[in-house]
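Sharing a structure here in structure tokens format.
With one protein chain held back, the other chains of the complex are shown just where they sit.
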Amino acid sequence: MIAATEVPGWGLPEYVVRRPGGLYRSTNPSTKLAIAALEVVAAFAVPGWPGVLAVFAAVLATAAAARCLRGLAVIGLATSPIVGSILLINLFLLPGAADPIARFGPLAPTWSGLWFGLQTVARLFAFSAAIALVYLTTAIDDLLADLARRGLGRRAVFVVGAAVQMVPRTIERASEIVDAQRARGLDTEGRFWRRARGVVPLAAPVVFGALTEVEERTLALEARAFSAPGRQTLLRVPPDTIVDRVLRWAAVIGLVAIVGLRAAGRLG
Amino acid sequence: MAIELLAVGYRYAGASRATLRSINLRLEPGRVLGVAGANESGKTTLCLAASGFAPGVVGGHLDGTVLIDELDTRAISTHALALHCGLLFQNAATQLSNTTATVFEEVGFGPCNLGLPVDEVVERVWWALGAVGVADLAPRDPDRLSGGQGQLVALASVLALRPRYLVLDEPTSQLDPAGTALVADALARAAAETGAGILIVEHKTDVLARIADEVIVLAEGSVALAGSAAEVLSDPRLQVLGVEPPARIRLEREVRAAGIGWSSTLAEAIA
Partner (left out) sequence: MDLLKRWVARQFTTRVIVLMPVGIAIDIVLGSTVQQALKLPIYLDSIGTILVGVLAGPLAGALTGILANLIWGYLLPAPIGSTTIGPFAITAGVIGLLAGLWGQLGIFRPRRGGRASIVAAAVAVVLVGVLALYTYARAYASPDQFVNITGFQTTDFDRSRLFFLAVMVVYVVLVGAALYLRRDVGAVFAIGAGLVTGIVAAIVSAPIAAIVYGGVTGGGTDALVAAFRAGGDSLYQATLKQGLLSDPMDKMITSFVVFFVIGSLSRRFIARFPNGEKALGSEPDVDSPAASES
């Protein structure tokens, strides 16, 4: 027989326990979610610049400490099309704006349009960054395990976990199908009508390929007692320390306070 | 203590014809029963019926009775079926739960589903990995295993539930000869260590020749031949039924047909 690698506690090997390092990264996932929720609400509910800037500062500082600034930059880049659109549209088309910066024929960018556009952009960045921070520093396994500990059923855990794992594989398959169909003469560059005809030859094989496995996967799950009643044993759960709990409650209270103050019109 | 099929017939939901007709079969713990047959002869359906997964999971209509340790499979709940009888298929990749990052957790998936305490789960995982001989795969990513390794992990996953019987549907059909040998060895080893009764469907009669005690041949949903492995695999009717005899038997026939003597020493040398 084989001896289990020793880890204090239950004899789980280290590669199963997989605890992340770093202050923010090792924070409990639910706490991270609560903090992100607070940040999102603060960015949107606090009027003017102070809320947004505070959230920005918090997010960037945490990202720097957790060493995922580059990841944030990538996400920032991915939001640039929408940012550009927002700026342009508000710059030129803000209804009721009457303070033009200049005139180019019929187009008149306005100062208030620019101001409003920048604020909206800042809010969007703050929102994306707060959520991205959680995503970049938390393994999906950990998140799901923590939610399972708090009562999320094994079915939901399976659906989310399996979907996330399945997407990259299905994309590979889809690319292969696109290439194969192109080799068979599928037109992806031609005129509109020819491209429209290409929808079914591309979509159908992807769908069929993904569906053919459903029966076997179902049987495989049942063969592993998936439909057994009761709570599933969790081999590995992220720890939930006092600090985590305090932070979480503080975030929730802060969130409720901001929403309440805003609703009562006390935030100006 | 056995899996018994008594005059079992089966028709899938939405199908117009029955896939199995009046099958009688008995599998005891510690014995290996091989099943061979042409394509579409009902082998997969037999696996599902014998393990109780048909009609339990796939629906459909079952005639006759399937008893596992004297319990009617129709009266056993789905998750309990897995505790009596483990089920394995050809494609290793589709048998992964897709929710685990290491083989260790993958093999622990079944016991965790049962809600067993963590230390018991750990014990069962190491036991199952050892019984199949793949303890060194424990830290690996289940998605990145070879076909043969994947099948071994699937076998361990199912063994971790400690079933008394194992039903395998062409476990080596997608594997190359090396993978096939790997799985066949692991099966023999697991059978010896766990004392499980094994029902194995195989095209590759060489595998059956190696590990099966008895063999039955299916044709169009009924049992066409039954007997000990040696008898059935050397039966001249095999080829008519769409089953290719093991290499050794074929070689022996060719040698005898060519008029060359066939002796037991020759047979030993080939084996």
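Each chain gets a letter, A and B, in the order it is written, and its residues are counted from 1.
In this section, a residue touches a chain if its C-beta (ideal position, glycine included) is under 8 Å from a C-beta of that chain, and two chains touch if they have at least 3 such contacts.
Here the structure is a predicted model, which is why all the values come from computation and not from measurement.
Displayed chains that the missing chain touches over the full complex: A, B (touch as defined at the top).
Here the missing chain is touched by one residue of A:101, A:163, A:243 or A:256, and it is A:163. When the missing chain is restored to the complex, the residue among A:89, A:180, A:243 or A:257 that touches it is A:89. Of the candidate positions A:118, A:152 or A:178, contact with the unshown chain belongs to A:178. Only one of A:25, A:217 or A:248 touches the chain withheld from this view, namely A:217. Residues 74-75, 77-79, 81-86, 89-90, 92-93, 95, 120, 124, 128, 131, 135, 140, 155, 158-160, 162-164, 166-168, 170-171, 174-175, 178, 188, 192, 195-196, 198-200, 202-204, 206-208, 210-211, 213-215, 217-218, 221-222, 226-227 are the ones on chain A that touch the missing chain.
Interface residues of chain B with the unshown chain, by the touch rule above, are 12-17, 19, 40, 57-59, 78, 98.
Keep this in mind: only the chains that are shown with their structure count from here on.
Centre to centre, using the average C-alpha position, chain A and chain B are separated by 43 Å.
Every residue of chain B that touches chain A in the complex is listed here, in rising order: 48, 51, 53, 56-58, 77-79, 81-83, 86-89, 91, 94-99, 101-102, 104-105, 108-119, 121-122, 126-127, 129-130, 135, 138-139, 143, 154, 157-158, 161. Those residues of chain A whose C-beta lies close enough to touch chain B in the complex are 1-2, 4, 10-13, 15-16, 18, 141, 144, 154, 157-158, 161-162, 165-166, 213, 215-236.
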